[in-house]
Structures are given as C-alpha cells and as structure tokens.
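Note that one protein chain is taken out, while the other chains of the complex remain in position.
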Amino acid sequence: MTVVSRPSTRTEPTAGGRVGDSAIRPDGVPKVRGEFAFAGDLWSEGMLWGATLRSPHASAIVRSIDIGPALAIPGVHAVLTAADLVGRNRYGLEHRDQPVFVEDVVRYSGEPIAAIAADHPDTARRARDAIVVDYEVTPPLTDPDVAIDAPAIHPDGNLFRQLVVKRGDPTTRGPVVVEGTYEIGMQDQAFMGPEAGLAIPADDGGVDLIVSTQWLHNDRDQVAEVLGLPPDKVRLTLGGVGGAFGAREDVSLHIHSCLLALHTGRPVKMVYSRRESFLGHVHRHPARIWMRHSAEPDGTIVSFETRIVLDGGAYRSSSFHVTANAACFAAGPYRVPNALVEAYGVRTNNPPCGAMRGFGAVQVAFAHEAQMDRLADACGVDRVELRLHNALASGDELLTGQRIEGSLPVAEVIRACMALPEPPPAVDDVLARPGGAGNTTDASSVRREVGFAVGFKNLMYAEGYDDDSVARCRLEDGVATITCAAAEVGQGFVTVAQQFARTILGVDDVFVDPADTSIGSAGSTSASRQTMVSGGAVEAACRAVAARVLEYVAETHGMDPEALTLTDGRIQSSDGRVDAVIASVAPGIVFEAEEEFHHRVTHPLDADGQGDAHVSFACAAHRAVVDVDPELGLVRVVHIATAQDVGRVLNPLQCLGQIEGGIAQGVGLATMEELLVDEGRILNPSFTDYLIPTALDAPTVAAAYIEEPEPGAPFGAKGVGEPPTISSTPAVVAAIRAATGRPLTRVPVRPDDVAGLT
Amino acid sequence: MSEQVVNEQYVLRVNGEAREVHDAWVGESLLYVLRERLGLPGAKGGCEQGECGTCSVLVDGALVCACLVLAAAVTDTEIVTLEGLQPDERGALSIVQQAFVEEGAVQCGFCTPGLVMAVEDLLARDAAPDDLTVREAVSGNLCRCTGYGRVLAAIERAVGATNEAAR
Partner (left out) sequence: MLAGGTDVMVGVNEGHRRPTEVVTLTGVEELRRTRVERVDGHEVLVIGAGVTYTALAAPEVAGRVPALAIAARTVGSPQIRNAGTIGGNLGTASPAGDTLPVLHALDARVEVVGPAGSRVLPVREFVTGPKRTALAPGELIAAVHVPVLRGPQDYLKVGVRNAMVIAVASVALVVDLDRRELAVGLGAVGPVPLGAPDACRWLAHRLHWDDDTVRLTDPGDAARFGTLVAEASRPIDDHRGRAEYRRHAVGVLAARALRRATS
C-alpha cells in the first residue's frame, strides 16, 4: 500500500539564518501554500475511516455491548472492543493505568468503548451510533476533596500523589498575615488541528503509523505493548502537527487506529471532530488552592503555607508530576524561609487531566500573585517593590532547598517589564472597547487599570529523571541534514536546529528530516525541554561532524587537527596552508555523527519535599493594561508588557511569537476559557462555547528579553514556551480587580463576577 | 437504520477547472469534497461548525466556511481555494503569503490557509484597512499558536507591500 501524501513535512533549507537571527522557518512556505501535510491531510489507496464509541456517562458498569447492529451496516469493516485485544488492555504515559477500551468499569465521560472502521467517515459514525451498550450508571465521584478519602474508583487508588514540602519552621509567622482560597477552572489546550493519524498495516506483520503527537517513542512503546508486537515492528512517523500545548503527550487515536489497521488489513485514517477532540485528550488540572502568607511590616516574607488540590480526573497521565510542579513552585519566584506545602493530585470521575503548557505553575501563580498583591497592600508597600524586595536570584534556595545554580534574573525581569512604555489611550471606536463587535460599551463606561505579576517554573523534567535526546548530523558537499525525532508542533524546533547547524558548520543549506522512530527517542516536546535536550543533541552532532571534517582535512594535509579552525564555514590553518570553504573541501565525502545529550543529574524529593530535583528555571514578568466595563463585567485586555528570562535569544522572531502565543493563552484563562463539567460531563465541547481569544481579543504585546546564559544549555538558551502562560493570567486579573474592587479569586473571571453579581 | 446512499454525481468549478465528483453522499460538505475527493487539502477541518475559519474558501468571490457549504449545492459557482491563489505550482508567493512567512506569522500552520484566504479577501475589498478593521475581518479565524501578534504584523506588511506595488 503506498501512501500518497501531499508533499511531505520534510523541510526545505532557507537562505541564511544563524543563531541570533530571525531565521525564517523552513516549513513556512509549504504552510502558506497549503502544501504542508498535516496528519489529517494524508490519504492512502484502500483507506478506511475509523471512529470511536465513547461512554456518555462519567461512571458506569458496562453490562453488555452489542456490536451486531453496527456490523450489519454495509461498508463497515470492523468493530473492535476490549474483547478483541490480544495484548494488554492498558496504556498510559508513564504508568499503564488506562484501558484501551472499557472492559467493565467506565470512569469518565468520553472513555472509549469501541473502535469502528468503515469505508466512509459518515458510515463509521452511523455504525458507532448503532452499537448498543447496556450501561448501569453509577454516581460519579466529582469532588476531588471528597475523592481523597472516598472509596477507590480505580485499583491504584484515588491519590495520584500526595506531596509535602517543608522548609524551615512553618509555624513561624510574621505580624502581617494574608490568607485566601483560589480556584482555577479547567482550561483546554484547544489546538487548531484535531487529532489525526493514518495507520498502515505492514508486510512484516507490524504497522506504520503517521500521527500528530508530541513524543513518537513513548507512543510507539504503548502501541507495541497493546498490539503484542516488538517495538521495531511498530514504526511511527510524525505527521504535521496542528499545535499541541501538552494535549498530545498522551496517546489518543494511536492504538485504536493500529488495531483497526491490523484487524482489517487496510490502512485506517482517524481524524477527530472538534467535539471528540475535547473529549479525547487530557486537559489542564482544575485546582483549589488555599494560601497563607506572613511577612514583616516591610514586606519581607516570613512564612508560606498552602494546600493545593489538583483534580486529575479519571486516569493518571502526568498528574504525578504536575502535582510536584505545583508544590515546588507554589510560592512563586520569591525567597521564603519557612514553608509548608501540601499538594494533592487526585483521581475523580471527571475528564482526565495532564500536561498543559505551564504544568502546575500556572495554577499556583494565579494564587501566589493574588496573595502578593494583598500582602503588599496589607504592608502598605508598593506591589512591584514587594516583589523586588523578595525576589529570588542565583544562589538563593527554593522551597525545596535546592540552590539556584544557573540563572534566574527575577529582579531584572521585573524592572525590565516595568520600564516598557504603557500603551496609548484607546482608539475611540466601539470595536476597541470591551464588548467589541457586540456594540455594548461607550467610552464613559470604561475603566482602564494596570495589573502586574511575576512567575517562574522549571525547565526540563525533574526528580531524577534521566532525560535524553539523540540527533544525527550528516554533511555532504556543503549540505547538512539533521535527523532528530523531536516533534515539531509549531514551536519552531526545526528552525532552531537549522540555525545551530548553520552556525556550527558554517553552511547555508540545512535540511531537517521528517521525525520518526528510526532514530532514537528525542523525548517529549514539552517542559520547555527540546531547545536544551534535542538542541543539545543537534549541537553535539554538528560539533562532532565539524571535528571529523577538521580531522579529515588535517589528515589529507598531513597536519595536526589542532592546527585547524572552522569559522563561519571557512577551514583555516594557523600556518596559512589551508584556507578552504567547508562546502568544497571534501567533495563527495560524507561526514556523519550521531550524538546523545543528557542534562545534568537531578535527585528525587525526600519526605519533606527537599532535594536537588530540577535542572533549570525560567521566569517572566507581565504588566497588563485592561479596559473594563464594570457595569456589564466585560473586559478588553489592551496591552501586555513582558520581560522574560530567555538565556539567549536564538531567534528573535520566533521568540516573540512564542511569547505572544503564550500570553494569548494566559489571557484566555483569565477571561474566557473553561471546560464546564457537570457530574463529570463536559457541557461545552465545542468552539461555540469553549471560547478562545480572537484577533479582537488579543492584546498588543511589548517584550523585553533578559539574556543571562544558562550553563549547560546550547548557546546558553532556555526554552521560552511556558513562562508567558504563567504570570500573564494573574496580571490581567489584577487589573480587573483594580477596576472593580472585586476580589476575583477564580479564573476564568465571569462577567457576573466582574459586575459584582456573585 | 437507513443505508447511506452514495450516488451523487456532479461537477464543481474549482480554481478555474471543472472537477467531477462521483459516488458521493449528498450530505458531504464542500470541505470534505475538496479534501477527500478532489485532492485539495489546503482548506483544513478545525471544528466543522464555522467557528474557527480554518476551512475558509471563496465561493463566487465571497469568503465562506467550506465546512458549512453543502458541496452538491454549489455546482453553479466559482470556488477558489488556497491552492488556486497561485496559478502554477512553481509560482511565486502572493504578497500576503510572503508577508506571513517573513513576519513569523506561521507556527503550526493549521490556521494559516484560512487566514491567508481571509486576508486576501480583505485586501481585495479594502486596500488600507486600519488595525480594528483588520482584527474584525480575521475574527473568524482562530489561531492558538501566535496570539495574532505576528499575524497582524504580517497583514500590515502586506498592506504596505500591496500599496507599494500599486504605485
């Protein structure tokens, strides 16, 4: 079976662009021409369409499943349930706690019961609707606080993690005390390109899967286990990805489509509708957070206590780690001598939650920044000054006792952010005012206020995880090819990989191969880690190739390689005998190197949550200017100024794009984004009612970059994707509080809350 | 459960060419037919509800969501997709496409085809739109990656380049 895809995701070289340049992304041209192949664009001769039957109930026992009526529909080729699995009916990102198909117990609304393959997507849907399932509906466990002590709804119990972080003497208290309880609703990653994949049965009894994902190898392992196949018989290739933001870290249609392909002997394409996408991937953990800060009258933080409850939904995904992140970064980027953190990641019958950009730090930042404003007001200290006064710096200790060895320029991001100019007054046009196209608000109804917030989190994975990536560099006649399994999801890794190769080798033409499992794992595109880990592997591979070129030239000239330098594509010897361009110095010779990158060792947290658990950190500050219509409770986020700790700007244009995109997601969480869940069911699984910002909602952004190189990171650069999502939300809400006087302890804020009706 | 009838046969005029559609189900959207029957996957399926704009195409010169158009109902129209913006495969990028690439307005690229169509449509009707007019004109094109900053910068660049070219 041949796969006839549109021109592949293989990226073309672009002219110029070294580290520090705003290099144009190599897949930009295919994307603007509509020629870039997203996973959903693939097509294959003889292809069938897959569909999934999902439980509407959040908690139920399945008494029986009758697939007969579905099989009777002409054009239906397969209907598979748990009964059809030969391998293990279990999958999961780290811990295989989730069934591929429900056997008997339904634990969330949307849980897969069966998969169908048919010759037309509508036939597959009709077959799905024809399956008769006898559910015995049971009361769902939906309150995470209750779930902690409630009877287990899963053999692994209801607690994904309970983590305590204890520092100093938490009973110490300063004279000024501020306490509050905060809530964060369920945000969704809402990437534009719904889940899609094409599974093709192979002649060797294995399967080839082209799929949009964040981590090819982890997916491959899970698929292989369920299929009962050795890993080398399950080959994954990255199909073009329409955004991820954490939602593609877990498998979705991968196993279902491969099962259908192997069962029918035909290629099977699965593309989720938007509704199924909302049901079919993990979401951001909703949280309930109590915090109590105490301080000296001058604002010096004395103590910090918090209880954090994260609703992880029905299955584990990455809840274990989100809980740790929330705990470790709960106090924000400030020095805290005494602290007690209790963090719970809890299983309920709500939709499963997992990775979303910001990963636990987003939730606690909303709380700690609200607290810092209140603490400043209680001390009679300026809100920005309070933060500067307590700001962490390199050499300080975190809540977990870890000393910050790398860079963390908190004071610098605060000052740089505040130094950015404020925006001009609003244009006198109803479209520019809160309510926008709804024509609701006149100039006299608007109050403009400013809010400020700072946040930070870790980069890379933590707690002793030996993270790694591998990359290959091949150089022939001045053309370099980079091979790495790092998933490009829009963030621009492929551009940075080219920039590294151009800078190190001094060539202009750099191809980046499609990502697949034929090379070793690059790990997940998450945790702001690809720049360091896969970037580190690319850098190492390019440097290894450079060294081999110099060795070759040295040998052919009877010289010591140490006498040669490679600068900007020119190989020169100290005695002047060699002066050649790398592109022509070894015609027809292939230089190749494959290198692995590991970051430095980290350690687990002990029983008091103490330990050297994190690799690296990044911080950012945000100042939000918001126009509020207090009477109607409507909001227009006008402008956000930000300064971010980036280590080194690899690509100014891409860096700005990541910052603007992350800020938009933060604005969304502040003002409009929430999956409403009632008795475990999502009420608004559509773009009609899960609202994300439009162009009329997006603020203008002014950004400043603080470049303090990070040791151990390629070119000193830090991943930039997450910090923009962390303190943007609290900055916006702080401005709305200033405009209305309302406490606004929950995000997203609703017009009711802003207008003071709740 | 009634059987799905797949015997629709009709001709669509797409990007200046007559394209035949065979053995189709009457309920197929224009988006489905373009992508799955006519080999034109430029328009994307982001929501199938008209909320995201990733499927934007021109039907008789009007920008519409192809997911909300019944393919069999537009047989007497001129349909233009992103692929039709350039008459030949090796053609240069349009001013709008070039601006999107150069201003970093493309990240994952899923919203890009629909956005480019919307911007081409806007600039064909209004050569010098102000910021608010632009924002409203693309308010039906959701983007999750860029936060619209570089998109608006690209449109500004395209406006400048278009007016430059017109002189």
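To keep things simple, chains are lettered A and B as they appear, and every chain counts its residues starting from 1.
Basically, contacts are C-beta pairs under 8 Å (C-beta built on N, C-alpha and C of every residue); 3 or more make two chains touch, one makes a residue touch a chain.
What you see is a predicted model; the values in this text were computed from it and never measured.
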item	value
Omitted-chain contact residue, chosen from B:69, B:82, B:101 or B:153	B:69
Listed residues A:17, A:75 or A:435, member touching the removed chain	A:435
Residue of A:98, A:671 or A:725 touching the missing chain in the full complex	A:671
Interface with the undisplayed chain - residues on chain B	2, 4-5, 26-27, 29, 48-51, 53, 56, 62-65, 67-70, 72-74, 76, 118, 121-122, 135-137, 139-141
Contact set of chain A toward the excluded chain (per top definition)	122, 125-126, 129, 273, 275, 431, 434-442, 445, 631-634, 636, 671-672, 676, 683-684, 688-689, 691, 693-697, 750-752, 755, 757
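Keep in mind that, in the parts below, only the chains that are shown with their structure count from here on.
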item	value
Whole-Å gap separating chain A and chain B, where each centre is the average of the chain's CA atoms	28
Partner chain B, residues of chain A touching it in the complex	6, 22, 24-25, 27-29, 31-38, 40-41, 43, 69, 73-75, 120-123, 126, 130, 189-194, 240-243, 245, 271, 273-274, 427, 429, 431-432, 437, 489-492, 653-654, 656-657, 660-665, 686-688, 692-696, 698, 700-701
Touching residues (chain side chain B, partner chain A) in the complex	1, 3-4, 6, 25, 27, 32, 35-36, 39, 41-49, 51-52, 54, 81-83, 86, 93, 97, 100-113, 116, 131-132, 134-136, 138-152
